[in-house]
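Notes for the one structure printed next.
All protein chains but one are shown in place.
Order of writing sets the chain letters: A and B. Residues in each chain are counted from 1.
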Amino acid sequence: MDLIFLAELSVNGALTGLLYSLFAIGLVLVYKSSSVPNLAQGGLTMLGAYVVLAFSIQLGLPLWLAIPIAVVLMFFVGLGIERVALRRLAGRPIVMILMMTLGLDIFIRGSTLAVWGGTSRPMGLGISYDPFFLGPLLLSRVNMVGAAVSIALFIAFLFFFRSRLGIRLRAISDDYTASWSVGISVERGVGLSWALACVVAVATGVIWGEIQGVDQSLSLLLLKGLTVAVLGGLDSIIGAIVAGILLGVIENVGSAYLDPLVGGGSRELLVAIVLIVTVMVRPHGLFGRHDIERV
Amino acid sequence: MTSTADMDTTGDPILVLNSIEVLYDSVLLAIKGVSLEVPRGGMVALLGANGAGKSTTLKAISGLLKAERGKVSRGEITFDGQIIGDLLPQDRVKLGICHVIEGRRVFEHLTPDENLEAAAPISMSRQKIKSEKERIYEYFPRLAERKSAEAGYLSGGEQQMLAIGRALMTQPRLLMLDEPSLGLAPFLVAEIFDIIQKINREQGLSVLLVEQNAVAALRIVSQGYLIENGRVVMHDTAAALKANSDIQEFYLGGGEGKNFHEIKHYRRRKRWLT
Partner (left out) sequence: MFYRQAGIRHRSYVSENKLFPIPADRNILWFLLALGVLAPFLIDSLYLNSYILPWLIWSAAALGLNLVTGWAGQLHLGYAAVMAVGAYSAVHAARFGVPWEFALLIAGFSSALIGSVFAFAAMRVKGLYLALTTLAMQFVMDWVLSHVPAITGGSHASLQAPTFKLLGQPITSDAGLYYVAFGWCVLVTIFILNMRRTGLGRALVAVREKDYAAAILGVNSFYYKIIAFATSSFIGGISGAILVATFFFLASPEQFSVTVSIQVLAMVIVGGLASIIGSYFGVALILLMPGIANSLFTLLADFSGLQFSPETLAHIPNAVYGALIVIFLMVEPLGLGKIYSNIRDYLLVWPFDQIKK
């Protein structure tokens, strides 16, 4: 296999990987500020894309208006999720919280499809499908836009978690009771993190909807996003970016070599294996925090 | 038994508990009528054995009960003339009640600096945060040395200091400490208690101290309450408590070594008191 081909696979893989990072940021945000695994991000991403479409197609608004409206709407959806579903579960065992987010995911997916139907629709951002040539490398323009959005959000959140508000959110994720004891309103903090995750979900939904159409397959990004988040460390924004690139390259290059051997479809297998290996070898991921356990 | 004659009762108290009852999970009665007062600027200790209801009393005051599905089912809590029974924990902190919870629960993945910053009220300006942090580092010079290490890796004593310092960041008028001596070496206990006393004197901060280590606690407080089985069974000045032979027998580990008959006698007397 020649070097140019390998380079092209890697660069395109990295670009796609950054789009996984975009998804993973939604998970990391919630985990970093409440220690809750957000397994509903798949459903939220789908909902975000459908809400944008509802404004742009059904109400005929231009996209530059539909997207901000969807962002605001989803922000409140996030606040609502904390208020309705998670507030009562604070302090309960992880299995219940995990199940709650899975239940939310199923509910959001089911009701989104019940309202808008399952046929695939184009997002219609108007990004040209002509390939972009970087020297001899063939790149996708949509992926490049997505990667740029991903990096922009990454930088924004990096600063956010250094701010006073961000420190408070990190404190909440460490210890709910201690946070209450010094006057941090845990509920509002957790609500904010879900609201931000929902905003990220809109961005993810728009970009991925542009790439593959808006339908229920958007929620299947969960496995890849989860793998990226775990590989990078569940509470690390930098980790999400680095791991996204890494996973994208592994997946793209690996499947190019493996697919002919196993008859296609080796991407999911590779992702699942990366997830297993990460948890077995380095559970806290590349950049994640060590949990300090006292006997 | 209780002599209030020589106690400091000048001015109105900052905190008054009027026969409160606490119910966990709507079935388990953990506190059966506790009344106590903390004088403004005073130091009061709440003593008692394991499971007597000391921590629950503090949680009732700070509002942390709700995190454990408990609630105050009877009686009222008055802070600075205001009834605070229905307020959220964060609103009580705003009023000036800060609770240093048991077991030095610092934010492990944050640095001491960030721990202090997380506790600062939202309205506090940047300069004020900076000066407050410096003030706290003055009280606890050990913390200043390690202010950018991860708090989870600090030693037990340093974590306790950080927990107290973090509470001071909230600008409290009443500081409640739950077993600050837990699991610490005696010299560290002495050091921390000295600092608490110093803060009390210099800032006029009222302190409610829950302790099992009655010897150390009675050294710094002016009066103490003894709690057993969810009820206050004794209230007196620190000096009087120290001199009380029952207290010596059961909480100070001293005494002249009573025989079993007299212990039974004490138990019977206690039933009278409750």
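The criterion applied here is as follows: a residue touches a chain if its C-beta (ideal position, glycine included) is under 8 Å from a C-beta of that chain, and two chains touch if they have at least 3 such contacts.
Remember, predicted model here, so these are calculated numbers, not experimental data.
Contact with the chain not shown here comes from a single listed residue; of A:Met74, A:Leu104 or A:Leu221, that residue is A:Leu104.
Residue-wise, the contact with the chain that is not shown comes from A:Ala272, picked out of A:Val72, A:Leu138 or A:Ala272. When the whole complex is considered, the residue among A:Leu113, A:Ile238, A:Ala256 or A:Leu286 that touches the unshown chain is A:Leu113.
From the options A:Leu59, A:Val84 or A:Leu138, the residue with contact to the unseen chain in the full assembly is A:Val84.
Hidden from this view is one chain, which touches subunit A at 37, 84-85, 88-89, 92, 94-96, 98-100, 102-111, 113-115, 117-118, 223, 226-227, 230, 234, 262-263, 265, 268-269, 271-273, 275-276, 279-280, 283, 295.
The working rule: only the chains that are shown with their structure count from here on.
The mean-CA centres of subunit A and subunit B are about 44 angstrom from one another, to the nearest whole unit. Subunit B contributes residues 62-64, 67-68, 88-90, 92-94, 98-101, 105-110, 114-115, 117-122, 152-153, 166-167, 169-170 to its touches with subunit A in the complex. Interface residues of subunit A, counted against subunit B in their complex, comprise 90-91, 164, 167-168, 170-171, 173-185, 235, 289, 292.
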